[in-house]
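Note that one protein chain is taken out, while the other chains of the complex remain in position.
Each chain carries a letter (A, B and C) given by its place in the written order, and its residues are counted from 1.
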Amino acid sequence: MANSLGQIFKITSFGESHGKLIGVVIDGMPSNIEIDLNFIQNALDKRKPGQSDITSQRKEDDLFEIVSGVFEGKSTGAPITILIPNTNQQTSDYDNLKTIFRPGHADKVYQEKYGIRDYMGGGRSSARITAGWVAAGALAQLFLNSVYDIKIEAIVSQIYTIALPKPYNHYNWAQAYDNVVRCPDAFVAEEMIQLISKIKEEKDSVGGIISARILNCPIGLGEPLFDKLNANISKYIFTINAVKGLEFGEGFQTIYLKGSENNSTANSSNNNEGGISAGISNGQNIELNIAFKPTSSIGIRQNIMNKNGEVESLIINGRHDPCVLPRAVPIVEAMLSLVTADHYLLNKK
Amino acid sequence: MANSLGQIFKITSFGESHGKLIGVVIDGMPSNIEIDLNFIQNALDKRKPGQSDITSQRKEDDLFEIVSGVFEGKSTGAPITILIPNTNQQTSDYDNLKTIFRPGHADKVYQEKYGIRDYMGGGRSSARITAGWVAAGALAQLFLNSVYDIKIEAIVSQIYTIALPKPYNHYNWAQAYDNVVRCPDAFVAEEMIQLISKIKEEKDSVGGIISARILNCPIGLGEPLFDKLNANISKYIFTINAVKGLEFGEGFQTIYLKGSENNSTANSSNNNEGGISAGISNGQNIELNIAFKPTSSIGIRQNIMNKNGEVESLIINGRHDPCVLPRAVPIVEAMLSLVTADHYLLNKK
Amino acid sequence: MANSLGQIFKITSFGESHGKLIGVVIDGMPSNIEIDLNFIQNALDKRKPGQSDITSQRKEDDLFEIVSGVFEGKSTGAPITILIPNTNQQTSDYDNLKTIFRPGHADKVYQEKYGIRDYMGGGRSSARITAGWVAAGALAQLFLNSVYDIKIEAIVSQIYTIALPKPYNHYNWAQAYDNVVRCPDAFVAEEMIQLISKIKEEKDSVGGIISARILNCPIGLGEPLFDKLNANISKYIFTINAVKGLEFGEGFQTIYLKGSENNSTANSSNNNEGGISAGISNGQNIELNIAFKPTSSIGIRQNIMNKNGEVESLIINGRHDPCVLPRAVPIVEAMLSLVTADHYLLNKK
Partner (left out) sequence: MANSLGQIFKITSFGESHGKLIGVVIDGMPSNIEIDLNFIQNALDKRKPGQSDITSQRKEDDLFEIVSGVFEGKSTGAPITILIPNTNQQTSDYDNLKTIFRPGHADKVYQEKYGIRDYMGGGRSSARITAGWVAAGALAQLFLNSVYDIKIEAIVSQIYTIALPKPYNHYNWAQAYDNVVRCPDAFVAEEMIQLISKIKEEKDSVGGIISARILNCPIGLGEPLFDKLNANISKYIFTINAVKGLEFGEGFQTIYLKGSENNSTANSSNNNEGGISAGISNGQNIELNIAFKPTSSIGIRQNIMNKNGEVESLIINGRHDPCVLPRAVPIVEAMLSLVTADHYLLNKK
């Protein structure tokens, strides 16, 4: 199982949803960076469950502890280990998962691949694991802030049928965190919240689009052939549970442009490329859109296969998000911070 | 610069568009596999330029030579090196590229990143390099064929405004190679060819969508956390020049489905996931769509920045594809073969 | 900083001597292996300080906790994380290390390389970190035991001037753990213990040789060119603090043999190669000798350079081993278990 990600700024993840704790080792943090604990906690708070009525009601404070690699408030160059206790496991919720394979989850493939699985709350494949990524991403951001004025941002731009009506750059992205759905337009946000609430009442779920951008990215990040910046970003993004699609710049819309329209030239400058030319950051904003499927865990009765290949009609318990996007916004930001920090250091060689 | 790709079935690429040759080292080919030279040449023939009126007129036979790793017709476990000579370089075409930065190309970012660049035909970032990937992909396919009945296929499903009208599974994909545009519907293919011919006359370019699938993929390929099969496929696919978007299964369309509609259950079986659950192949067909931008190289006069930051009005010479998709079909197949072979071997551990 | 070791059976180490805890993540443990906690504790007990009069008097029970990757007593394929609390830190011992660079230690090079260092008990470079390696090595051994009857053993064969008088294969290696110095000959062990006691009274230190062997190693471990089994063993062994020399089989003595004497042929079979031919295990016992320097930390007054480049005459406090070899025996066994498990899995591909 591959639990390390990154080449120079490398993270190693461990833990399960219902174990004692989850954690992450960050190897490659340069030395002498001030470790702002509030900054890290703030990132975790954005992701933690139980923040609002439209997210999972599992109550986890996600209070973290750094147990290595920091000395007198600064990184030493040694690996930084962050532990986040699990405190609100409701293991009884999962008794009936022991023998069934939930749709859209890892249950069946784990059983086939490993011949054993920790079925409590999804075990290793739980979205809870992403708390470690977010903590590590905050460290990446602290490093990037210390060397360059890069800004990494994400917003919810669409939920089900409700989408931001204007080009995303018209909004003030900083306002996304002003509401629980993380949409920078207050009016649209309210519509999205009502939609999610209604879906929640139906015990169903919805997906949508998160848009993200890296502002003021230095020119030259990304390798020309096999570690293209977009290729590595895509690997990090598709690592996030529930992601089904990704596009850079105009993405799927470039299909409807001729080369003469799509090219950014001296007289018709555009950012159709989304800030990356031939795999390397070109100094423009890096822009991407990410499609998330509706949450697989729903509270509606479904016909589900069990370990013996029999079909059972079941309602699956658990405290699930009717829409993962609001909590996925800080995860997307974390993943982009991690891959950017890694490429920043790769480029220094 | 990263020029190796893969963990166990690993390729190392080298060469430039207008150097003596390009090549690839395949490290990790299991021993005792019969190396069918015709099979490799056939794959290269599908990619080579000059095949039809709608592709680049550069004439390269892409005749390859294996110079290591094969003994008496079989792989020995040693690295297999394939050399493909460059024979039809027209270096004079590129004299005017010495001082200008072509739109949508690596020219400017290379100069910034390395302080030097081989400007002949794009040098290292030329699409010519993909010939090596195709040869390596053929070896991956030979390996896969020897152990499992996996079938990897790609087709052109859309060019500019012309798209296949029916769900892609309704077509016989084997017929894609019956025409030069690689669309499995003869009628639509003819429309596409006429469109590309017209665009070529305009000296402009167009993009589109390549759809791909992996049939009969064994369950269990992909790692649960950081080497998810979809994450690694995405890295390989975005490594292909001109790719701007990627989706698995229903992809961006899952936004418009509720969880109860999207889930594949015992009573409403579907393949909305595109054959991968939680990062691991689930035994269904793996299905993806890939958006390609219109070729950046066009023959229309453009205002272009030069090395001194001045704008020049120029027509860029060269023998370019008005639409890269027909020749990208075997490249997509090769990349999918490579990543599948790697995960097949990773899963054997 | 590189804190991961191994390709498939991979460990990631973290922690400092005087932090809250040290730990290790084992990634690549196959699933469904029974995790025998006593077996792991037993390995840690062999390494822990305070075992006898001739080792460091720091009192650490090295009681470990597994916080991930094990479900109902078995490995799940997920990363296994082992935490070992530090309980007996005497930070006052290290106040005077803040400004001086101890001879033979990492102090000066850390300061130069990172511009900051955790000076408490050696921080990241403390031998305490090896507790994690030993725990991981025990897991490697549990895996190996489940698939093959490989036996990995080490003994102290020489301390300073006192060496085992007969060829090492004449001894019963299992008796090494019958005494605190880990020498399989009771008479020689007693001599060694008295020598170390005397050196301890002098507040000085001594080194020596640890010999190790892998019995019943399957043929074929090791790669022909760049991951030769002996090359990778050497990397693991020189990772152990204080190791200054290594030889396989007859090692430096092969210098005094002609090829006709050194070769193992059908009529004059020998194991001069030490069980590895051309980088690959050949089915004979793998045999090696490892030279350890005398402990750098001594209680004798020394002239030592401080951070300002001035010389100070100092006695360095701390609870050090007058001879590291007895406690290094389980560390050598752990490192050999780790590299063997990794190559066993690499060979399965």
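As a convention for this text, a residue touches a chain if its C-beta (ideal position, glycine included) is under 8 Å from a C-beta of that chain, and two chains touch if they have at least 3 such contacts.
Being a predicted model, the structure only gives us computed values, none of them experimental.
Undergrad: From the list C:17, C:68 or C:234, pick the residue that touches the absent chain.
TA: Checking each option in C:17, C:68 or C:234, the one touching the absent chain turns out to be C:234.
Undergrad: Considering the whole complex, which of C:197, C:277 or C:317 touches the chain not shown?
TA: Going through C:197, C:277 or C:317 one by one, C:277 is the residue touching the chain not shown.
Undergrad: Please identify, in ascending order, the residues of chain C that touch the omitted chain?
TA: 1-5, 13, 103-106, 108-110, 112-113, 124-125, 129, 158, 160-161, 199, 202, 204-209, 219-220, 223-228, 230-239, 241, 243-252, 254-267, 272-274, 277-282, 291-298, 300, 302-305, 311, 347
Undergrad: So which bits of chain B touch the chain we can't see?
TA: Chain B touches the missing chain through residues 1-4, 10, 12-16, 19-23, 25, 27-28, 31-32, 65, 67-69, 71, 74, 76-81, 113-118, 123-124.
Please note the rule applied: only the chains that are shown with their structure count from here on.
Undergrad: Cα centroid separation between chain B and chain C, in whole Å?
TA: Comparing mean C-alpha positions, chain C is 48 Å from chain B.
Undergrad: Taking the mean of the C-alpha atoms as each chain's centre, how many Å separate chain A from chain C?
TA: Centre-to-centre distance between chain A and chain C: 40 Å.
Undergrad: Among the residues of chain A, which ones contact at least 2 other chains?
TA: Residues 1-4, 13, 113, 124 of chain A each touch two or more of the other chains.
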